[in-house]
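Just one protein chain is left out here, and the rest sit where they should.
== subunit A ==
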Amino acid sequence: MTRYILKRTLILIATLWIVVTATFFLMQVLPGTPYNNPKLSADTIAQLNATYGLDKPVLVQYWDYLINLLHGDLGTSFQYQNQFVSMLIGQRLPISAQLGLQALVVGVLAGLWFGAVSAKNQNKKADGILGVLSTLGISTPSFILAIVLLFVFGYNLGWLPVSGWGDSFSQTILPTLALAVTPAAITTRFVRSEMIDVLHSDYIQLARAKGIGEGQVIQKHAYRNSMIPILTLIGPMTANLLTGSTLVENIFSIPGIGQQFVSSIPTKDYPVIMGTTIVYALMLMVMILITDILTAIVDPRVRLD
């Protein structure tokens, strides 16, 4: 196990290096410069370039960035008054992560529940209704849902605040719901088909033939087996949610990392683009690693070494 985790960590670092390299050079290809203000004089620009090391050859910049990165230094933002990128991320990531975690818990729990109900009532009315709803949920982008929720519950009914963050918990409800619908719908469909497969499997037939009661059959045999594939779905979903949704954060004026990521691109805030990309890639890889370890714990057929 330890060996495996070590090996995976090395692979993770190598992958991260590839991501860093690819992002760094792709960024260089982007047209434009960080200096959009036409009032800046050529002298000022040259001075700024020297300050940020942008006057050096690209390869030297790349090398410097790698060295700094190894020292844990993500650089300073161009856009936000020379703030450290690590500080910017440190301030904004927890906001996105809280929102994402709330959405994940709501979405996955709802998905597990709806999926189980759907599977239990296969081809009956409840299954049909949930089938339509989950298809709608998967195909509706979260920002459209966000606007609908905002309009209905925030504006028309006035039950919940329409924007902001950090003043009250009620501010988090609408964005959480907007973000939770897609994972809920995906989980519902997945759980439904997994449960149906497992409940029709030979080993469940055999377990029933033991006379241990349907409750035991489901608890001891069906759940564990249908959870295995669902784990592989939830891992990447978690990374995706924790790193924030640009559009939903924008709609509800939430100062999360997603919003920052998007605004850093048109302003060519190179260190911020790099920093957020690295954080996102790292999160995704760590979540996949955790998923793999969990799968090996739950499923004896999976061997880690």
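Just so we're on the same page, a contact is a pair of C-beta atoms (placed from the backbone, for glycine too) under 8 Å apart; a residue touches a chain by one contact, two chains touch by 3 or more; residues count from 1.
Criterion: contacts and distances are computed from a predicted model.
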item	value
Chain not displayed: protein name in its UniProt record ("ABC transporter ATP-binding protein", "CoA transferase subunit A", "Septum site-determining protein MinD" or "Citrate lyase acyl carrier protein")	"ABC transporter ATP-binding protein"
Selected from A:Gln98, A:Ser201 or A:Thr232 as touching the chain missing from the view	A:Ser201
Hidden-chain contact residue, picked from the options A:Pro141, A:Gly213 or A:Pro266	A:Gly213
Hidden partner chain, touching residue among A:Leu54, A:Ile228, A:Val262 or A:Leu304	A:Ile228
Interface residues of subunit A (partner: the chain not displayed)	201-203, 205-214, 216, 220-221, 224-225, 228, 298-301
